[in-house]
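As structure tokens, the structure follows; a few thoughts come after it.
Just one protein chain is left out here, and the rest sit where they should.
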Amino acid sequence: MTGATQTSPTGPQAAPSVRQPTAQWAQGPAVPVVSVLISLALGAVFVLISGHNPIDAYAALLLGAFGSPYDISETLVIAVPLTLAGLSVAVAFRTGLFNIGAQGQLLVGALAAGAVGARFADLPGILLLPLTLAAGVLAGAGYGAIAGYLKATRGVNEVITTIMQNYIVVFVMHWLLQNGPMSAPNALGTPASAPIGAGAILPIVIPNEIVPLSRLHAGILLAIVAVVVFWFLLWRTSLGYELRAVGLGARAAAQAGIDPKRRMVLVMAIAGGFAGLAGMIQVSGVFHRVFDGFSAGFGFDAIAVALLGKNSPVGVALAGLLFAAFARGGTIMQSNASISSHLVEVVEAIVLFVIAAEAIVRAIADRRGTPAEALA
Amino acid sequence: MKRVLAFALISTFVVAACGGGGTGGGGGATIKVGLVTDVGGLNDKSFNSLANTGRLDAEKDLKVQTSVIESKKQEDYVPNLTTFAQQKYDLVIAVGFLMTNATWKVAKQFPDVKFAIIDGAPANDKGDSENLPNVANLFFKEQEAGYLVGVIAATMAKDKVGKATHNTVCSMGGIPIPPVDRYIAGYQDAVKTVSPSTTILNGYSNDFVDQAKGKEVGLNHISKNCDILFQVAGGSGLGYIAAAKEKGVYAIGVDADQADVAPGTVITSALKRVNKAVYDTIKAVTDKTYKSGDNFFSASNDGVGYGKLDAVVPASAKSAADQALADIKSGKIKPKDTVQVK
Partner (left out) sequence: MEVLLGAGVLAATLRLATPIALAGLGGVITERSGVVNIALEGCMLVGAFFGILVADKTGSLPLALVAALAAGAALAALHALASITFRADQIVSGMALNILALGLTSYLDYELYGTTGTPADLPLIPDLSLPIAGIPLVGEALARQNVAVWVTVVLVVLLQLYLFRTVPGLRLRAVGEHPRAADTVGIDVRMTRYWAVLASGALAALGGVYLSLGVSGSFTDGMTNGKGFIGLAAMIFGRWTPVGALIAALLFGYGDALSVSLQGASIGDFRFPVQLLSTIPYLLTIFAVAGFVGRSRPPAADGIPYEKEGH
């Protein structure tokens, strides 16, 4: 970290571990399990203090997320964009870049997909779907690349750029959909774009006989592919090797003969591409058009997802699932146990906090004083 | 993987411990009503909270069992509505115009469940309105409420009552969408009718949450001599009112009666009795008088109105407003619903 001007914007520590993912997971399940238990216990205390029954709360939370095939299907519907956005943040973190812009990149991808899907609505699926997908991914990639470019050429910290970009796209989206070029007259009562053509729709993959009313669409397949692509990119290509080297610090990269700046644009583009894909999937799989203000909050949660998943492909996928479970379970907790949905956020935060401070648990477990190394 | 293991551990523990929680469907006689809010959340102090009040009142008076789910993002609308429908609720109320398509989808899948949408009619995937036999569309004529408060504002402006010395009135919307603009349209229509010489200003905060932004727009309008500020911007609008309070001029609240937000500053409010609509619809289900399709809440059935008048409002303004109310009820006045001064 010392003297590395290109890495870490606000100075988070060096990119998380680049050891093979399996090594970390194999270190024994005790610590994370205990972490989860502790955090659930703390959360239960909080629920109790607020005058509610923790058992009811947690039961509702769990059942809401996984209790029935429909619930599982809904959890997955949220997990898909969340995981993709998480991959977006993770791939940037790997290079030591902090991509706070996943939300903006997601929305840009959604707008592009929505526009292309509607403009060429008459094309058959075999042409329209790839076209829409490409539009979403490329638009997100382009938006991300801007931040990378500014950092590489003018040293503009990507934290600043991406935070600003997030806000900019929200307002541009308002304009485009409320009375701008993408607004489509409709009786929906809310600003929205024209519907995409049938060919651009991602079909529902769970037949009605198995899970009635399932909304789980083919986007989940795309997400799985994306996870594999992420893994392949970082561990099986020379580019990936370079990126991970850059993440370890300028000195390591220099030793390997790599110029970090060159890669910044590419990395941010890839990150933007993942998020743009998430946006496209929300349009093609869930809404079939762009609604003003939809998909709020994915980018913010994605940061937590990436960190919790330690920027590794499987980790991010699982963390995405966890957060999706919280979101879905929280709904049921509110409707069935009459507990404010905000309590879910508190429990979620506690879980995140304790898991982050795994070191606390390790310290307690080791009883050997201060822990050896932070979460890296 | 460790986390999956952790999950499995926890789930078996909890499920074993409680044997399935949740208050599922207890059929029987008690009517069950579910409310699904839009992304504003229950704390928005106007729209969603009014609907919630209606639900709570109904629960108390009508002995129905009710429940509420707050939506966090637009993706949640369909599953939230579905959750209630799957649990065989008798009535599911969607609070907000953002849910028209979601309600259409879910209502079609559950033809035996009754639905209601506040501020909208079901819209199919093509984007067209499509009434369904099990959905009640609860529409409000916001322009009428806007007109009434506009009459009050115009009367005070032209008679230079109290601090309203500059003969200028203004409004601020959150974002330029139909429910917001209808209020403003009625307001401007009234002002132009009652006092054509009054200057009218309009602005938007582009946000329903940011109070600082709302206050800035307010201060800007006040610097252009506006004395009566009509907020149509939810939380952001509270900032608009704060600007009026700071500069010692007047403000008008929206949706709920906001006289308590700033006594002495808020001279009245444009009321949209969402709580009444919710209550009435629940009652209709218990009385078996539920009517699907368009249900209008307007001046004629007390669905809209003007709120508590501050002491500074002269009797002339009140009587003008009452007259306007009567005229709207009789159909003599039809407030415009498109904004003239953008």
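In this document, chain identifiers A and B correspond to the written order of the chains, with residue numbering beginning at 1 in each.
Please note the rule applied: contacts are C-beta pairs under 8 Å (C-beta built on N, C-alpha and C of every residue); 3 or more make two chains touch, one makes a residue touch a chain.
Not measured: the values here are computed from a predicted model.
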Contacting the left-out chain: of B:Phe97, B:Tyr204, B:Phe230 or B:Tyr250, that is B:Tyr204
Pick out which of A:Leu37, A:Ile55, A:Ala134 or A:Ile163 touches the chain that's been left out of the picture. A:Ile163
Of B:Ala85, B:Val217, B:Val249 or B:Ile282, the residue that touches the missing chain is B:Val217
Could you pull out which residues of chain B are in touch with the chain that's been left out? 41-45, 49-50, 52-53, 175-176, 201, 203-204, 206-207, 209-213, 215-217, 219-220, 223-224, 235, 238-239, 242, 245-246, 260-263, 342
The missing chain sits against chain A at residues 1-3, 5, 8-14, 16, 50, 98, 100, 150, 154-157, 159-161, 163-165, 167-168, 171-172, 174-175, 178-180, 303-304, 307-308, 340, 342-346, 348-350, 352-353, 355-360, 363, 369-371, 373-376
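The rule we apply is simple: only the chains that are shown with their structure count from here on.
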Cα centroid separation, chain A vs chain B, in Å, comes to 33
Of all residues in chain A, those that touch chain B in their complex: 25, 28-29, 32-33, 36-37, 40, 55-56, 58-60, 62-63, 66, 70, 74, 77-78, 171, 174, 178-179, 184, 186-192, 194-195, 213, 215, 282, 286-289, 291, 293-298, 314, 318-319, 322, 327-328, 330-332, 334-338, 341
Mind listing the chain B positions that touch chain A in their complex? 1-7, 9-11, 14-15, 17-18, 20-24, 34, 39, 67-70, 72-76, 78-80, 82-84, 86-87, 97-98, 100-101, 109, 119-121, 123, 125-129, 175-179, 206
